[in-house]
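Removed from the display is one protein chain of the complex; every other protein chain stays in position.
Per-chain numbering from 1; labels A and B assigned in written order.
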Amino acid sequence: MSANLEREKAALLAGQSAAEKASLVPKILFGTTVVSILASIYFIFIFSSIEKTMGVVQKIFYYHVASAWCAFLAFFVTFIFSILFLAKRKRIFDTYAYVSAEIGVVFTTIVLTTGPIWAKSSWNTWWAWEPRLTTTLILWFIYMAYIMIRQMDGVWDKKARLASVFGIIGFIDVPIVFFAIRWWQSKFHPIVFGNGPSQKGGGIEPNMLVALLVSITALTLLYSYLLQKGVTLENMRIKVTQYKEKLREDLEN
Amino acid sequence: MNFVYGAYSVIWLIIFGYMVILGRRQNKLKKEIEFLKQLDR
Partner (left out) sequence: MIRSALLIAKKDLYSELKTKQVLATMIIFAGLVILVFSFAFDPANNTTKAVIPGVIWVIIVFSGILGLNRSFISEQRNDTMQGLMIAPLDASSIFLGKFLANFSMILVVELVSLPFLFLLFDFKMYGGFGYLILVLVIGSFGFISIGTFLAALAANSKSSEMLLPLLLFPVTSPILIGAVQATKIILTNIEKLSSAMAWIQLISAYDVIFFVLCFILIDYVLEV
């Protein structure tokens, strides 16, 4: 086998064993994630008081808002890494951007499913054209488009470059979308339900605030764990693909 | 109250679903690496 191929194989195997050995970071992340999620469940269901107007159903709000926060964080990370990739052109930046976008879509899906469930339980309607929910819907479409760009045919650097550009545009679009929709709603559909599902209501009690913060921390840790896992997986996939390419080249010679 | 159960089950379904997808990707990768190792022998 050619020397090049030997080197690639060594790199591949080294990468694999490194991924298995240097598993301290993932283990820590996984551990803290599990602990914080258990803690958040305690805080949500036992510690925090039951809300006066909406009752027990209000408890959905904790994970709904925490997911929305995490989705936004994920897309912000994609934005930052998109800019970094366009500036520095290192593949790892693009990998982080892509994995973060994927996780962001997962969290956005959570927001989009818990939102209607909450809406149905509180106001007996599956959907409310209120700003946060509608923006989240558009957000979902924007980042699905990002993933579609990444799954285009072609060389990785072209896909990564185009996706990064779209990542930047998509993220800057989001605040504008939010303001446009909020305006659209306030002018023609005054929020008849008092405070919309996204707003926290007149005054949030301290124990609810604690539960919310714990949920946000839990989901953020989950996000970090998923990000780290996803990036490791993607790196391995890249190495395997490169190795196969070299193997193919070698066989042709 | 049913709604709360429903909502949280959906949340955990989605999260675990995603982790299952990740697990499947990882298994596929592992199989490929094993295959490539075999090729070497």
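Definition applied: a residue touches a chain if its C-beta (ideal position, glycine included) is under 8 Å from a C-beta of that chain, and two chains touch if they have at least 3 such contacts.
This structure is a prediction, so every number in the text was calculated from the model and none was measured.
In the whole complex the chain that is left out makes contact with A.
Across the entire complex, the residue among A:I168, A:V231 or A:L247 in touch with the chain not shown is A:I168.
Touch with the chain omitted from the figure is made, among A:L86, A:L213, A:V231 or A:L247, by A:L86. Interface residues of chain A with the unshown chain, by the touch rule above, are 86, 138, 141-142, 144-145, 148-149, 152-154, 158, 161-162, 164-166, 168-170, 172-173, 176-177, 179-181, 183-184, 187.
As a convention for this text, only the chains that are shown with their structure count from here on.
Chain A and chain B have centres, each the mean of its CA atoms, that are 16 Å apart. Listing the residues of chain B that touch chain A in their complex gives 1, 3-4, 6-8, 10-11, 14-15, 18-19, 22, 25-26, 29, 32-33, 36, 39-40. The part of chain A that touches chain B in the complex is made up of residues 9, 12, 16, 56-57, 59-60, 63-64, 67, 103, 106, 109-110, 113-114, 117-118, 120-121, 222, 226, 229-230, 233, 236-237, 240, 243-244, 247.
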